[in-house]
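Missing here is one protein chain; the remaining ones are kept as they sit in the complex.
Let's look at chain A:
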């Protein structure tokens, strides 16, 4: 409980009213602007001027000045007083008589002549219509409970007379009445009811024993009443008899009640209770001795004890809300704020509401209720920097942000909030991480993008959060100047490099990373940092950087480093890519890398450029030569590996400068195979084979040479045959006496292995006489089989071609299946004589000719060409008539 919603301020003290006369009591009050009228039980009306004056404490005080007092002369208490300010009249009920008194002089108004007078007799109670139906401003409407049984009268009151409008009877005796428009709300003996005095329609509200407990009927607004209900309730009812607000639970013995939005104020004998209409809760309760009257006048709640008058001054809404907030009563504060919405101008409400939401958020935040806090921050559109500024050092010093004033929360910073509890600090930080993550990129945080990103970066770095790199890899607005010391402090050098990159300082990033990779700085974020740098350079479009930092990468590991050049995009768009020539020059100092790069160019990208091929061949050769010379003997296999590479290149490439290489090999007897290849490239096959056969005596290589050297030739088979014959001749041509046998064996082997590739006739003519048939059996077998095979294959091919040709002709004929017209009037295309019978031959193109003419023609051409191009013999034996018919159809 305990919101301070109202303050009880004395207005007229006992002294001013009755001094020390103990018997005199206040009976009724009326307040109209600054004028306060008090009716007493000794038949006096006291008239005061009530001025509001500010008190030292910031609230207000009242100073009352007595203007006059008037004895009405009836010796009875003044029962009720109502002001009709437009008429300048007070309506007074005293001793069962209702009459008018001048507001200024308090003189009783004499009745106007000729009218019904200005008095109503036999009145027990009356009320004014809060929602008059008469449009005349110079009259008021009142409802009167008459002392005659079960009668209610409605009057119009003028300056000097009253006029009966309507009289209605009720089922039971009414005790209290209230009037709104045409609706009388009445407390009867056993129930409340609503009665439309013009139509007579009535609506029972609910039972209430008016004899047991004092009924209350209080008009609180347009067609809405507040009623005392059984069980100590304040019930709301509208003119239709419907309750639109939940009841408040005040007490069983309420004397008077009023509404001062959003509160229901009720007076009991010893206290005032204040309930909110918004949540029905009791919000404040004030002690008040001898409570007697509670009434509201134009929104001002005035109370009286039997001896004095007070005003219940509402505290400003904002103060009430702040009170609630300072008691951490977030929900209530919000209900109050939102409930007051209709009473506050729109824009002011929005500002207020937002602020309350933000404060509510910080209260929840202070209690580490992060989910609730986040929701309030979101709804309250909190400037996220308010939150960031709670965390020491997170806001960049360059930020223009200053905390909102008055402050939204009492916390100096996070340490103040957590009171040294590190666990709390940590939880708050985790919350901020998730909160910033959620607002990042939203429209609401646009203005503070830099602060948000920078704070996130710092938190990630400090918490060793995996999202640090994601943040830096994405589009971000982290401030470099502020973040870099922070990242350094937390040894996040890799991340710092990324941040440099985001700020377009790739060079700085590289320098930093290189220092980490070299172990000068410690950051284990990426164990593969070296590879990362290489990768970075590989895809770096800035060639300056590439030239500048590749050196370092190549030195560290040429094999990996060279990827900077080899893995660069080799796509079509070569603009912005380094020229291979430049790269080669650049790599001069890094020969292993240069070799790899050349291999990449020549073997992978297959760039057809003499320079690269020659250079690569030379490099390979130099490698072999150095291995051959090798002061430290090379590892086993190394030499052969190097030679194989060289040989492969020499064999496969046609672009290198053969003479250059030959020149370099001059005088090196160990590279005969390579030399043979080079001679082969020059098509100097004799020399090549000579080297292989006579110097190397490597017959299998010689044989392989023949196959290789002919394979690149355009006339492969013919060339191969020629080379094989050349080799055979070389074998048979002899050499040193002691090798003759060997060579002959090689010749036999060659023949037997490649029988089908030789020109058998030519072989037979060069073979020595003495060789046995047995020796050459495989060769001969192969030769004969090859020959037979060739003959059969070609015949087969011929047959197939013919069949195909026939098929095609057939298809063609079918395509143009038109009847062929033969008639006595048409001539043969060959002899130009007319046809006499339907037997004709049709040439392609549906040209009919005489059978004998084509036979003649064929035998002629058969003599000239061997090609068999006989036209298909198609005889259209259909009778002429029929053909003509068909043609008619087409």
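Just so it is clear, contacts are C-beta pairs under 8 Å (C-beta built on N, C-alpha and C of every residue); 3 or more make two chains touch, one makes a residue touch a chain; residues count from 1.
Everything below uses one rule, namely that contacts and distances are computed from a predicted model.
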Name of the absent chain as recorded in UniProt (options "DNA-directed RNA polymerase RpoA/D/Rpb3-type domain-containing protein", "RAB20, member RAS onco family", "Trm112p-like protein" or "Transcriptional activator"): "RAB20, member RAS onco family"
Among A:229, A:321 or A:439, the residue in touch with the chain that has been omitted: A:229
Which of A:51, A:136, A:240 or A:729 contacts the chain that the document leaves out: A:240
From A:33, A:59 or A:299, residue that would touch the chain that is not displayed: A:299
Selected residue (touches chain absent from view) among A:253, A:280, A:438 or A:491: A:280
Contacts of chain A with the absent chain, listed as residue ranges: 130, 204-208, 220-222, 224, 229-231, 233, 235, 237, 240-249, 259, 261, 280, 296-299, 341-343
